[in-house]
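Every protein chain except one is present and positioned as in the full complex.
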Amino acid sequence: MSIFLSTEIVVFLLIEVILLLLMSIAQGNIILILRRWDFESSTALQYHLEKKNYLVNTILYFTVAVKIILFLFFILSLNSLAGVVPGAMCSAGVVGANVYGNLVLFLKLMLIFGLGLWFLINTLDLTAPNFPHLKPKYWLFSFLFILLCSEFALEIIYFSNIPLKVPVFCCSVVFQSPKLPFGYTQEFLVVVYYLLLVSILVLNTLKQKIATLLCNFLFFFVGYYAITYFFGLYIYEMPNHKCPYCMLQKEYYYIGYFIWGFLFLGIFFGMMPYLIERITGANTNALLKYSSFFLVLSATICTFYFVHYYLLTGVLL
Amino acid sequence: MKQMILRDIHKIYNASKPNAFHALKAINIEIETGEIVILKGVSGSGKSTLLSLMGGLSKPSSGDMIVEEENIAKLPDILSSRYRHEKIGFIFQSFNLLNGLSVEQNVQAPLMLSHLSHTHIDEKVMRALDIANIAHKKRQRVSDLSGGEKQRCAIARALVMNPPIILADEPTANLDTHNSRLFIEMLDTFKALGKTVVVATHDVLFEEAKAIDRYIHMKDGEIIP
Amino acid sequence: MKTLRYVALFFGLLYSVIILHALSFESQTKAKEIQSLASRMKYTELSLSFKESAYKGFVYVP
Partner (left out) sequence: MFPKNLSEYAIVLLLKDKADHLFSFLIFTFIVTLLSAVLFVSDAIQSDLKVATLFQPDIVVENTLAGRAYTLSEEDKEAIESLRGVTAVEGAVDGYYYFAQGRVWFHVIGDSSLRLGAMRVGSGVYTAIKAWHYEDQFNFFTPKGKITLNIEQIESKATNLLCNDVIYMHPANARAVLDLGMEHYSKLYVTVPNPNEVGELTLKIVETLPYVKATSKEEILANYQHLFYYKGGVFMILYLVCMVSFLILLKNQISLVYGEKKKEIAILRSIGYGIKDIIAIKFIQNSTVALSAFLSGVGIAYLYVFFFQAPLLRSIFLGSELEHSVEFTPIMDMNMLFLLFIFSVIPFLACVILPSWKIAIADMSEAVR
């Protein structure tokens, strides 16, 4: 049976369609608002736009919240799809089933960051009664809307190209050690990981927004490779099982959700202050505290596995 | 000190359409704090429209309305609803109560927007009910009350936020003479509380009320001196 | 919040009854019994209402 019949995908796509419909309604109004919005004027049109602004706000609050839940649900359904796709032991196989998989996942992650940024700007905008950041906020959303449409199209292409008959390669093949980019060795990777982590923490306390943005962006990739190629081994306690997805499964007590969740939250709060300040000029240094908190949390979980294994066996994988 | 200043207010319904109706023409009024004003005039003379403008229920086509140094003529909904919530207590001709709820629940309504604790809310509600002396019917559903009692519940609701301005639109139209006189005595309590009151009515009973400071006569959307 | 508390209480009660029932059901013993039967019988079929269709076609021709 084709992939579209599996319940998770059917439900997922139908909810995506509903969200896309709502967002296009909102986008229609946003275009109107962006063109004719003038807070000082007192024409009937302006009051009408204000009322439409409430509709856009309600819809976007709802869709951003649901989008985050759907991202979690997407990961869950990838896991359960592993049973349907031949040869896939975990969602790595499902994602690797065709070239679009990784693209969709990466785009989804970027969108979550983008919508998160929008959400923060929106809450700032609503605190002041005269909607000071309305225009930049809606320009940002219009850009995100194009991404959302392309994300939906990409998902359809991705799901329709998942081969159900041909077995796909799963994590043991996809993530071999020679695949490490730029000739990293594992030790070098770990050193960079900890160095970058410490530098981010320092920058956060010094409130250097632009620097911590760059470090966090770098940390996004370093963190991904460090967890997949180094810390993952100690979670699975196997030298060659390098897979970022398997730790999301039941047998590893869903630890993956916490490790990746805290990492992304830390990076998100690390990158946002500079962007928000540039767009709205508001001071959001408080977010840096959260960034350090979550990054430290994610790092402690990873190091716990590493230290725990090393103390237990005294062997470095 | 001026409580409310209306300068050159115009109100044109469905302005651009052929059946445009010029409801208010060049209204200029200044109301002192604590003053009780009666808008007299036959129905259709624009009394109710002026009152709804004062109460922020609708917006003037042109002109300024200054209340406590703030122009409320052109407010976005967030600010105009805050103005109605904190500054205005409205008493309508048809009482406009939530029939399914009890008196207490109706009077509580404005306080529900605030973050006060339960004890504070109950305290304020009881004080408003006492002033409007409807406290004995607190638990009863509004739909079972008589006309006079409903009016007193509406008064309590208008007073619960302790707003500086009370607006009443034909308050005695649905009341018998006994309750109308009671309402007129209520004007004294309003005066005692230092409220600025504007009543739109064409009820003759108001002639003999002592508490009234000024009468404004209106005809066809204009003030006649 | 009074009514909301009552609703929350009701659902709390309902779901604690459910969880209690789920825990009190000795699924272990049931699994063990089925397993012992299965180990003796090997090929186990569901006794689905005697499967009428199976009988009609089931005639031992000597």
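Each chain carries a letter (A, B and C) given by its place in the written order, and its residues are counted from 1.
Simple rule for what comes next: contacts are C-beta pairs under 8 Å (C-beta built on N, C-alpha and C of every residue); 3 or more make two chains touch, one makes a residue touch a chain.
Everything numeric in this text was worked out from a predicted model, so none of it was measured.
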item: Chains in view that touch the one left out, judged over the entire complex; value: A, B, C
item: Touch with the omitted chain, as defined above, among B:S48, B:Q151, B:T172 or B:T201; value: B:S48
item: Which residue of B:L6, B:M54, B:A73 or B:L111 touches the chain not shown here; value: B:L111
item: Missing-chain contacts mapped onto chain B; value: 48, 52, 55, 57-58, 77-78, 81-82, 84-86, 88, 90, 92-93, 96-98, 100-101, 105, 108-116, 121, 157, 161, 169
item: Residues from chain A at the interface with the omitted partner, ascending; value: 1, 5-8, 10-11, 14-15, 18-19, 22, 25, 51, 54-55, 58-59, 62, 66, 69-70, 73, 76, 80
item: Where the unshown chain meets chain C, residue by residue; value: 1-4, 7, 11, 14-15, 18, 21-22, 25, 27, 29-31, 33-35, 37-50, 54-55, 57-62
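Criterion: only the chains that are shown with their structure count from here on.
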item: Mean-CA-position distance for chain C and chain B (Å); value: 67
item: Where chain A and chain C are represented by their mean Cα positions, the distance between them in whole Å; value: 41
item: Centroid distance [mean C-alpha coordinates] between chain B and chain A, Å; value: 53
item: Shared interface positions of chain A, touching two or more other chains; value: none
item: Residue list for chain B, restricted to those that touch at least two other chains; value: none
item: Touching residues on chain B, where the partner in the complex is chain A; value: 59, 73-74, 76-79
item: Chain A to chain B touching residues, read off their complex; value: 39, 42, 47, 50-51, 54, 129-130
